[in-house]
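One protein chain is absent from this view; the other protein chains keep their places.
Take a look at chain A:
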Amino acid sequence: PLYDVVVSGGGMVGSAMAAVLGHDIHFHDKKIALLEAGPRKDYDHMPDSYSNRVSSISPGSATLLSSCGAWDHICSLRLKPFRRMQVWDACSEAMIVFEKDDLDDMGYIVENDVIMSALTKQLDAVADRVEVFYRSKAVGYTWPLPSHSSDTSPWVQVELADGRRLQTKLLIGADGHNSVVRKEAEIKNIEHQYDQSAVVATLHLSEATDNNVAWQRFLPTGPIALLPLSDTASSLVWSTSHDHASELLTMDEESFVDSINSAFWSNINHSDFIDTAGAMFRSAISLLKPSGTAVRQLPPSVAKVDPESRAMFPLGMGHATEYVQHRVALIGDAAHRVHPLAGQGVNLGFGDIACLAHHLSAAAFSGCDLGSLKHLLKFETERQRHNVSLIAATDVLKRLYSTTLAPLVLLRTWGLQATNALPPVKVRI
């Protein structure tokens, strides 16, 4: 069978891609297939306890999810909007606070399972256009020769594990940072394993609070973040060395909670030199811009961790040198993998979807061959332009904040203080 589009990978990004295309008016008569290696999960019964895998969803991503009808489901399940983000250094007083002037939501913390539940519902709603193949791992791809060699099939051939074969005019690889589509297409990937793992857990706060701030502190071993889930619960994302991560996972719950509180509250890494230099810089700024610095607040203290909610996964960075080829496009982690310190990972993927869907929709409405490089290259250019600077900046920040060396601490202290005082720079972030 010949499909117009096959999406390989049924995670958040792959499912959203299929759902967005399935709800696009210009794809009304098209045939789309979504290939997912795992079984269909039952999302109808959301447990009361929070899942430990959450994502920070930007307003732009919320708009995309809204366009395919998934956002409504998410809102009716559960999510936590946050208004403010405080980012500060463990080695100095420097900090930066992000908040929107109009007191709008800066972003939303949503469990990944909630997002998947909403997307699955919206895929079911367009089942006449989008066929979801569960337990269907793609094991081989055959690429077409350039279009003008006439006698062989011009389509991409996909072979599934059970021997079934599909043909498609466009293959979208949404199969994660170890993308098989990318490897089989022989697209070079620039990758780097960080010597860090992220520890996630669901935490309960000592007391209920207007939990609408996202907190992140840069420790020398890596950033620790507290993301609000409700007025009494928050999600932990702690990037640290592999050894420390294993320790955190195996220590008893009380010690774990103590480590977290200490990481956020302790000033053990401050040095007098840096504190003085930082204070001088701050007074200099306040001469130029009186409102330039804000008061550093302290995050809520943690009382308990959900049993069984501690987990860890290794971190790395990756960027594909090409996002597209004739009849192939990569989106999400298959195209780019970042450190969670910027909370951008899945938002980059949703951004890819918005851009690719826009170009495919216009191509469909002009009767174009969907696999044509002409519009695929436009997608690649737009997204690489956007993604490369963000991925590079995230990588630089990660390295800059991984040290206690005074000169670098000073640099980032002043840099952070200056950035905090300069509205135009802050808004761009």
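We take it that a contact is a pair of C-beta atoms (placed from the backbone, for glycine too) under 8 Å apart; a residue touches a chain by one contact, two chains touch by 3 or more; residues count from 1.
Assume contacts and distances are computed from a predicted model.
Asker: Which name from "AP complex subunit sigma", "COQ3 protein", "Isocitrate dehydrogenase [NAD] subunit, mitochondrial" or "NAD(P)H-quinone oxidoreductase chain 4, chloroplastic" does UniProt give the chain that's left off?
Answerer: Looking only at the record, the undisplayed chain corresponds to "COQ3 protein".
Asker: If the hidden chain were put back, which of A:Asp29, A:Asp44, A:Glu186 or A:Asp210 would touch it?
Answerer: Result: among the candidates, A:Asp29 touches the missing chain.
Asker: Taking the full complex into account, find the residue in A:Tyr50, A:Tyr108, A:Trp155 or A:Tyr401 that is in contact with the omitted chain.
Answerer: Touching the chain that is not displayed is residue A:Trp155.
Asker: Contacts of chain A with the missing chain: which residues?
Answerer: 2, 25-29, 146-148, 150-151, 153-155, 364-369, 372-374
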